[in-house]
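First up is the structure itself, then whatever we jot down about it.
A single protein chain has been omitted; all remaining protein chains appear in their positions.
Here is subunit A:
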Amino acid sequence: MAPTSEAQEFNTNVADKDERQRIRRARVEARSQSSQEQTTAKMRNANSRAEESKGQQQIANSLSHLDKKKSSGITSVTDIRVAADFRENQRRINEELLRQDRLQRLQEEAVRSGKQNAAVEMKWAELLDQNMPQELHKEILQQKSACAHIIASKDGLIREFQQQLKSKDEEYVKALKQQADDIEEMLTRMRLEFKELQEEYEVELEAIEAAFLSERDALLNNNKASIDSLFEKRRANEQAFMQAKQQREEKYQQEISDLLVKDTEEYNKLKIKLETDIQTLEQQLEEMRATYQLNTEKLEYNYRVLTERDNENTSTLQKQKKKLTKIKDDLSKIVSKYHKDDARDRKKNEDLSEEYRRITKQYKDLQSKFRHFELADNKKFEAVWNMHEEEVDQYVEQALKADKIVNEQLLGWTWRSPDLEIVRNPLLMGADEDGDGQYTLEELEAQKQKLKDEEEAKKVHVPADKIRSIVSLVAEEAGFILDKGVKAAIDSLPPADASLAQAQALLQALGVESEADVAALSKYFFVEVKREKDPMEEMTENAEGGEGGDEAGEAMERLQKLIQPNQVVQAINKFVSDRKGDAESGPAAKFMQQVEGEGKEAAEKKKPSEEKMFWDRMANVISASNWGTWKHLEDSLKSYNGLLESRATGIHNVNDLSEQNQKLKELLNQYLGSRINEELIIPPTDTIKLGK
């Protein structure tokens, strides 16, 4: 970072401490100056950012500088160790080389001395062969010198090694000294480094502080200036505001005075007006007070009345309550009674139904009996009929005889006797019978046709859907008409069959057995108007219904006119009661119908009419004209008789009157002859005499 020239310039490796400090200060100042220059340069470019980071920048600078310082210090301290290591390493390498050298030399020496030893040994062997003492001596001397030579070479080596050892010793001492020096040096360096580092830290701290202080000053100045300007601005604003306020105040004062004058006038006016108002209002108040007084009196009276009423109400309420409780008790009693009765009636109902079954059986028996008796009756009827016929014949003959007598004897007319056979059988009636009560074949045919129509009308088909709807309605609303047992039986059946069985059971229960009954029933359910008609007219109604055949088609529409469910029971009631009435009114016909069936019905119908006609004919044996003559005759005879009677009475009256006159004459004579008449002042006889 720092250029070398600067590094040299600010070299801290100077002995004097003060000098070092001075140099360091100078360096820091120079750096801060340069940084300031940089910052000012930056400020020109980008105003405030550099200024803000001045302290931070100083810190970063100081830290990097200290880092460097520390690392250099560590290096300088460890340098000694590294150098010692290096030396040691070198020494060891040298040592190894020397050791190898020594070993080599030892080996060389050993080889050499070995050779010489061998030579000496060999000489020794040769010496044993020597006989000459001088030669031996000489040889021995030679041997000795050779041995000495070997020993000398070995000694030389030893000396050399000892020399080396000595030098080693010296080296050791030197190394010790070196180490002591090294340690000393290291300690001094460490101390130095420590001190320097401390100073560095102090200086840097001061520098950082100075940087921060300057930054702070700048900030303070800035802030002060800005605050001053703001104060100035405020003062100006205040002045302007004050002036404006004064103006406003004056204006407002003026307005207030104007308003005051105006308001006083208004006030006076208002006061007068209000005073008059007060007077009128007081008058009104008086009036109102009077009315209120009246009202209060009225209301008080009302209140009294109401309180009394209230008392009455409370008393009635209590009464009602008591009544209510009583009624409740009654209700509970009744309910319990009802339950009892219900159970009893149920049982009774069962008994009755049982009885009913028995009675129906009896009824069936009765019917069979009836049939039997009917046959018997018919026979009897025949017999009676014949008997009566004879009687009638006699009467007719008698009548005819009487007619003959009347015609021939009284009137003196010729009399023609009517054919009795024809009279007896209308079919044999010929053209000769032209009077009233005569029947022609055409008439008979017409009669037959009518009967047929009636039959057909009875067979009027009631649509199935109608029946179904009726039955379902009845089942829903009046299921009670079925017996329990029947109900259970229906329930056990599958639904499809159940509905059918139920319908059958219902119809049976209602007493509907034929289609006609069904139709009748349907009338009760569909058309209210018809329902009100006399059941006796049902037949004719049916006939009419038959004529209107398309009415059946409209049944679907009428289905919607079905009576309301709540009226079902009423309808049934009505139907049953009407049926009862029907049955009572014409039990014979009903029974005939039921017993004889449809086939015999026409004949049965025919019989009474025929009989009737027969009797009519018999009755009309004397024709109307004859009858009229009879009547006239009777009338004339009667008048004649009357005349005669009146003459008889007149005669009788004359007789009575003459008798009375006689009696009265006797009585008068009696009175006149009595003594009392003489004693009277004016005797009545005198007056009578006068009258006489």
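Here is the rule we go by: a residue touches a chain if its C-beta (ideal position, glycine included) is under 8 Å from a C-beta of that chain, and two chains touch if they have at least 3 such contacts; residues count from 1.
We take it that contacts and distances are computed from a predicted model.
J.: One chain of this complex is missing from the view, so tell me which of "Bridging integrator 3 isoform X1", "T-complex-associated testis-expressed protein 1", "Eukaryotic translation elongation factor 1 epsilon-1-like" or "Oligosaccharyl transferase subunit OST3/OST6 family" is its UniProt name.
T.: "T-complex-associated testis-expressed protein 1"
J.: Just to verify: which one of A:56, A:89, A:229 or A:378 makes contact with the chain not shown?
T.: Checking each option in A:56, A:89, A:229 or A:378, the one touching the absent chain turns out to be A:89.
J.: So which bits of subunit A touch the chain we can't see?
T.: Where subunit A meets the chain not shown: residues 67, 75, 78-79, 82-83, 85-86, 88-89, 92-93, 96.
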